[in-house]
Structures are given as structure tokens and as C-alpha cells.
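In this view, the complex is presented without one of its protein chains, the others remaining in place.
== subunit A ==
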């Protein structure tokens, strides 16, 4: 590493590129969240259920994110695991008003955590308890218990209630993820 590189790193000038994987059941708001992270002029107006997956780019605090917006439909969920290897962070969306499928979200999360490409890796996971605006939405405390998040000991994780439609809660959430990724990957490089 040359002197210039080192200097650039200290001042956060060098371009940092990271891949994040966005997963969660269908209709949880993944595409809506990603859309909100994009620049105003690049946003889509209407969002349809994703087929397969979409790759989106956005930047935050000088970190360039490549987000893999996966479809959460059960016939496409088997695609998720193919992206586990190359991602440096995971955003896991939960529709906090969908009590019925909390067990399904937990099942998918358990499978993710036990996947060979994830297990034992220190990869930050950001849980977004989305649709907090809806009346019957579960609190983050209930979701932590329902999903058994306290069992995750070897990975940094964080949960936040969000509203992807107006963007409430998204800023601090992505800030957390960015800081984690910076700590784990960029500063060590």
C-alpha cells in the first residue's frame, strides 16, 4: 500500500465498493427500501413484485453499494443462497404486520444462518421491521423474540422499525450497516 493510498484511506477518499444482499419474504418491502436509497431522480414510481432478482446501485457516506434485491416469492427463494458468498452485508426485511408468516421468516432466516457460505462468517445483518405504520404491526422487541435473534452471537446485527414508503427509520439503519461494513472490510483491507 503506497503512501497515497494510505492517506486516501485515512481520509476516506478511496472508492469503496461493497455488495449487500437484500432478502425477506415477498411483499415485505425490499424493493421499496432499495428504491428509497437511490437518488431522487433515479427512483421508480411504482414497484411491482420482483421476478428473480434486481441489481441496484446506490452510495452512502462514500461507500458504493451494489444491492441484490432478491424476490421473496417462495418459488424464487432458492436463489438467495447463490448470492451469500459474494456479499459483505445482509439486509433482512420483515413485514411486521404479517404475523401469520413470522414463522416462515424465521425458517428462512435459520436456513440462511446455517448455510455454509454464511455460518462462521462475521457478516453484518441489518433487520428492518418494515411497515411499522400499519396498525397491527409487531414491535421490534416482539420480532427479536419471534425470530430468535438473540441467538446470533458471531455476527453483528441490528434491528430497526422502518416505513419504506416515507423512509422513516431507513437513514440510521443504513448508517449502522455502512459503519459495520467499513469496520469489518474496508479498514482492514
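One rule holds in what follows: a residue touches a chain if its C-beta (ideal position, glycine included) is under 8 Å from a C-beta of that chain, and two chains touch if they have at least 3 such contacts; residues count from 1.
Convention: contacts and distances are computed from a predicted model.
In the listed set "Bardet-Biedl syndrome 1 protein homolog isoform X1", "Methyltransferase HEMK2", "CobQ/CobB/MinD/ParA nucleotide binding domain-containing protein" or "quinol--cytochrome-c reductase", the entry agreeing with the UniProt name of the missing subunit chain is "Bardet-Biedl syndrome 1 protein homolog isoform X1". Only one residue from A:17, A:42, A:107 or A:183 touches the chain missing from this view: A:107.
Take subunit A: the residues that touch the chain left off the picture are 25-27, 48, 51, 55, 74-75, 77-78, 95, 98-104, 107-108, 110-111, 114, 136.
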